[in-house]
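A single protein chain has been removed from this complex, and every other one stays in its place.
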Amino acid sequence: MSVEFLVNALAAGLLIGCFYAAVTIGISISFGFLDIANISHPAFVIAGSYAAYLLNQGAGIDPLLSGLLLTIPFFLLGCLFYDIYFHAFEQHGREGLSGLAFFFGLMFIIEVVLIMIFGVDFRYVEAGYLNSTWRLGFLDLPLRLLIPSLVAVLLFVALQLFLSTTFQGRAIIAVSQDPSALSLLSIRPRRIKRLAFGLSVASAGLAGALLIMIQPVEPSIGREYIGRVFAICVLGGMGSLPGTLIAALLLGVIESLTSSYYGPAWAPAVSFTFLLATLTLRPRGLLGR
Amino acid sequence: MPLFSLLALIVAAALFAAFLAIGNEYLFFAGYVVVQYVVIATAWNILGGYCGYVNFGTGAFFAVGAYATVALHKLPNYSENNFPPVVAEMIAAIFPLPIPILILVGGLLSGIIGLLMGYLTLRLRGVFFAIATLALAVVLQTLVVNWDYVGGSRGATILRPQTTSLFGMDYIHYLFGLMLLLAAIGIIIARGIERSTFGYGLASIRDDELAAEAAGVPTLRLKLACTAISGALMGMAGAPFPYYVGYVEPNSTFSLIYAVNAIAMPMVGGTAGWLGPLLGSLTLGTLQQIASVTISSEASLLLIGVILVAFVVLAPRGMLGWFDRLRPRRRGMVAAGGGH
Partner (left out) sequence: MTAFLEIDAITKKFGGFTALDNITISVGRGERVGLIGPNGSGKSTVVNCLSGVFTPELGAIRFRDQDLRGLRAFERTRLGIARSFQLPKPFRSLTVAENVRVPLLYAGRGRSKAIDERCYDLLTRVALHDKADWLPGALTQVELRKLELIRAVATEPELLLADEAMAGLSGSEVAEIVAFLRQLSDDGVTIIMIEHIMSAVMSFSNRLVVLVSGKKVADGDPQMVVKDPIVESAYLGQ
């Protein structure tokens, strides 16, 4: 096909990749730093989407604003769930089977509750600017994709800065490497982990609001994202945020090209195949941790 | 062990006779689903409870069995139009295949898929294995959705005969009986594994894989065998499904409900031994049937999710754990206990 087509597909891929990075960063924190395999993270994202939908439909609030507002209740939710997780599992060293089952159950509950409340129809938000498209020569950049992607990058950079410059941020990185050293500095590892997990879920809330700006959502979309976020996390190197961004962009582009040239029916398979391939061929850092 | 096998088969036969005597048609339909879950839960637990590896992709293995049946069901028709006459005649002679053969085929295919998946992913930490199973399920589903021969996303209709050649029994009764037999076999296999050298090997892998290797346990080999057996049983449970339901389409066949139930039932019942998945599937299966009839099918799904999370947090050893309180120390049985 034409160069125009290719370039547009690439651009769309890069933009959606930015968004994927924003979704994944929560997992990078919870899984990369805290070693908590929170597979319900995408379900929280979808919950965020629906929350933004309600705010938009009910009170006419702009989805971007909703996203920012939602970070607070989602942060608190994250803290709550970390406490449950800690008391039920981490405390007793039973994170393996039970931890996975816990988050799987949680993911399922969220999805079913959303179906019960909203049904399986697609929901979307309305905001004036979302319908425009910015044209650069032959490059079509729809704002509904461009703006969330830019915000996603901002979120990403903000979290990166938080982790590398602030005291709490560096404590989070430290706790992933040596929790006992942290307690020697009279910082309780549990508090730091709770903070980190709260941030992780808060980012999910914001990402959800961005998602519903990009595309209409329905409850089961979260499942597609499980493969994407873990594929990105693994490929990018766990806990390496720059790696996560690159991997996210890569995945976004490959998906976009596949979708453009072969049709969208194959899209879910791309990320999951990616994941399988990564796990099989490049499992460095995953063996025997 | 032979005694147990005999007992299991007798119980299955007795249940079958009882259902026939009661004669309520709805019971057969509901019973089929519950017994199907006994097989699935038992199968899941062999890999999950005994070996410690969580499989989120149960739906995929189940669907492989179901779609194998669909593919074989459509073969005579397809071969008539596309294969050389000689081949088409041969196929017409042996088809349609009897259900027990389909079960074996479904089981074989699922077992092979389990083996392949295991080979790709079993070197990884448990968490990544679990995610990989989810990935596999999505990939398989996408493949099936795009495969027009079995109907793709439109689905396929499978007409079941009204009666079978066996005593002129009603087909649904026949399917139910087969599923009972499969459940008995699954439980016999599970119990057999528990008490064997293989079972001890799996338990050691579950408790500490590194130490197991150091003790001479060929961990990869055992894990692969485990995945194959578990997957095969799930595939066998799925093989008769098209005849039961009449219409097979990817979304419901690959549905996450299988994955959730496959995890919830053993974890609620208890992962320590064969009795746990049985208890869990009987209770949760029946509860779901009741809830979807009296409230709604979404409500029954929600119920399962909530019960799963509640048990995982509050009663990690499941129902078997309640009985465990009566026996403080474990003897003989290879038990999973509340250790993970």
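Annotations for the structure displayed:
Lettered A and B in written order, each chain numbered from 1.
As a working rule, a residue touches a chain if its C-beta (ideal position, glycine included) is under 8 Å from a C-beta of that chain, and two chains touch if they have at least 3 such contacts.
Bear in mind the structure is a predicted one, so any value in this text is a computation, not a measurement.
Within the full complex, the chain left out of the display contacts the shown chains B.
Only one of B:Thr219, B:Thr253, B:Ser281 or B:Ser300 touches the absent chain when the whole complex is considered: B:Thr219. Although one chain is not drawn, the whole complex shows that of B:Gly31, B:Gly177, B:Gly201 or B:Gly321 it is B:Gly201 that touches it. Of the listed residues B:Leu143, B:Ala211 or B:Val293, the one in contact with the hidden chain in the full complex is B:Ala211. Taking the whole complex into account, subunit B touches the unshown chain at residues 197, 200-201, 203-204, 206-208, 210-220, 329-331, 334-337, 339.
One rule holds in what follows: only the chains that are shown with their structure count from here on.
Chain centres here are Cα means. That of subunit A falls 32 Å from that of subunit B. Residues 37, 39, 84, 88, 94, 96-98, 100-102, 104-106, 108-109, 111-113, 115-116, 223-224, 226-227, 230-231, 234, 265-266, 268-269, 272-273, 275-276, 279-280, 283, 286-289 of subunit A touch subunit B in their complex. Interface residues of subunit B facing subunit A in the complex, by the touch rule stated above, are 48, 52, 54, 56, 120-121, 123-128, 130-132, 134-136, 138-139, 142-143, 145-146, 210, 256, 259-260, 263-264, 267, 271, 298-299, 301-302, 304-306, 308-309, 312-314, 316, 338-340.
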